[in-house]
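Missing here: one protein chain of the complex. Every other protein chain is in place.
Chain nomenclature is as follows: A, B, C, D and E, assigned in order of appearance, with residue numbering initiated at 1 for each chain independently.
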Amino acid sequence: MLTSSKKIAILNASSTINEASKEALDAALIYGSYEQTTSLFFQGEGVRQLLNNQNVEIVSIKDYLKTMAALEFYDIENIYACKASLAERGLKEEFHLDNVQVLNSDDFSKALHQHQVILRF
Amino acid sequence: MLTSSKKIAILNASSTINEASKEALDAALIYGSYEQTTSLFFQGEGVRQLLNNQNVEIVSIKDYLKTMAALEFYDIENIYACKASLAERGLKEEFHLDNVQVLNSDDFSKALHQHQVILRF
Amino acid sequence: MTILHVQRTSAFDKNDFAQCIATIQSNDALVLIDDGCYNLTHSMFNTLKNQHPDIKIFHIDDHAQARAVKIENSQSQPIAMAQLVELTFEYDSTITWQ
Amino acid sequence: MTILHVQRTSAFDKNDFAQCIATIQSNDALVLIDDGCYNLTHSMFNTLKNQHPDIKIFHIDDHAQARAVKIENSQSQPIAMAQLVELTFEYDSTITWQ
Amino acid sequence: MRTLSVVITTPPSSYLTITAIDYITHAINAGVDVVGVFFYQDGVLNASANISIPNDEYQTHKQWQSLNQDHGIDLHVCITACEKRGLSDDLADSSSESQSNISQYFTVSGLGELVELTAKADKMVQF
Partner (left out) sequence: MRTLSVVITTPPSSYLTITAIDYITHAINAGVDVVGVFFYQDGVLNASANISIPNDEYQTHKQWQSLNQDHGIDLHVCITACEKRGLSDDLADSSSESQSNISQYFTVSGLGELVELTAKADKMVQF
């Protein structure tokens, strides 16, 4: 096992049907599987990845959103959504994950500032 | 020689230091070399491609802007820039080509509407 | 001549839709596809409607549903991909905003 | 902890800079590189300055010059790439906005 | 008969490419004569002979193969754009025979073919 006390943040900025979103999730799951402290942040178009009632299989894409259920298994428990990004898009806080923390811009930023490595996809 | 009475428009939307801009120019020059009636339109970030005093060689990129001088040789004489895009960016009409026609949004759109094939890069 | 505007990107993310709206004329048509479907919920969509009240607006139904985009009645006409093919031939040219 | 914000895209084209500004704190620093240099002439740049009057702002001089971006004095400090390397180690983490 | 040419600039890894394939398939079903598809910019990466996508994901490269084999659609790649991106039909190998890593279902072309396809078809659509 790796010994590193770094906290990793994956900042998700791409909309749901974007290969970058899937590849960001793959990266998050790997950090989790190596027992690295990992948090997920959703901002901008990225907040759409959390919404329920999406069905990407309609457009022939594998439902990678389902894989987010595995986050808990890897102890990735801190999942943050930017409240301003949701509001700007007229989106309700209706998510397919039940442990999403919706934060205002300042708190979202402060949470992000707790991490030593931030990758944005 | 091809017999086609189509008018081709290349709509340039990418900023100067972007591989899409070079590939758009390459496409325009080919249409010109096959004696197809071809016009160039610059809109959005694309208007930056026309500005003088740029020097992309500073950042190790081949000066493809110079190649625009060849447009005339291929009888590509209609080069349009969107006035609103320039204004929005606080840019003066100081170009490295001398036959750029700066049009307001409506005239820009009307000129574009004269073309049967429009490719946007 | 008329243009079919095929809008593929979200105005919440990129500037293409603003350029599309600046370019569109009343006899043109707009088709929202891919992430372009999100524009149905953007304020610029209303700007377009105000500027061109009678303009034809379509969206690919599957693309909107996949994204859970909620569409109010009469905002835009849902179509299938087959109809996008037909539209391609009804207009003189096409611009893909992506 | 502090973040070095590396801004690579133009706010005239994409929404990243708005997100960067929403995220930045007064002890962070901003470096404009690549097309991010165009943001020196965007109104959002003034928004940032108003929100965080003392924030450190840099741009890669070569990147701005290649693009003929005109920079008013004291808006932003021109640096070379070597200094970006140094900045990387002066801040706790880095976000690349691209 | 209605004729159509299509220009593809998105790579096989982009979900946008699925939409393009869906559009072309519907054009064929509607009886449109698809004169040809031209791959340019990152779109040329679709022509790679060695793409391998997990079985449970959309098989972009196999769809292109099917459009060519089952429907006779010509798939043209711009060789200049290819070479910058690692694709070539003229790779030297140890036996000094030239090899190709461009899929056999694609035709190696130049930008001139884009001009041809523009002239030949009633309509040209970009994806």
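By our rule, contacts are C-beta pairs under 8 Å (C-beta built on N, C-alpha and C of every residue); 3 or more make two chains touch, one makes a residue touch a chain.
Keep in mind the model is a prediction, meaning the values are calculated, not measured.
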Displayed partners of the chain not shown (whole complex): A, B, D, E
For subunit B, the residues touching the chain missing from this view: 17-19, 59-62
Positions on subunit E contacted by the hidden chain, ascending: 11-13, 41-42, 45, 48-53, 83-88, 91, 101
Subunit A residues touching the omitted chain (full complex): 2-4, 6, 8, 19-20, 23, 26-27, 30-31, 34, 36, 117, 119-121
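Here is the rule we go by: only the chains that are shown with their structure count from here on.
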Chains contacting each of subunit A and subunit E, listed by label: C
Reference subunit C; chain at largest CA-centroid distance: D
Greatest separation from subunit A - chain, by CA centre: B
Centroid spacing, where centroids are CA-atom means, of subunit C and subunit D in whole angstrom: 34
Computed distance of Cα centres, subunit C from subunit B, in Å: 25
Multi-partner residues of subunit C (at least 2 other chains): 12-13, 15, 34, 63, 93-94, 96, 98
Subunit B residues counted as touching two or more neighbouring chains: 44-45, 117, 120
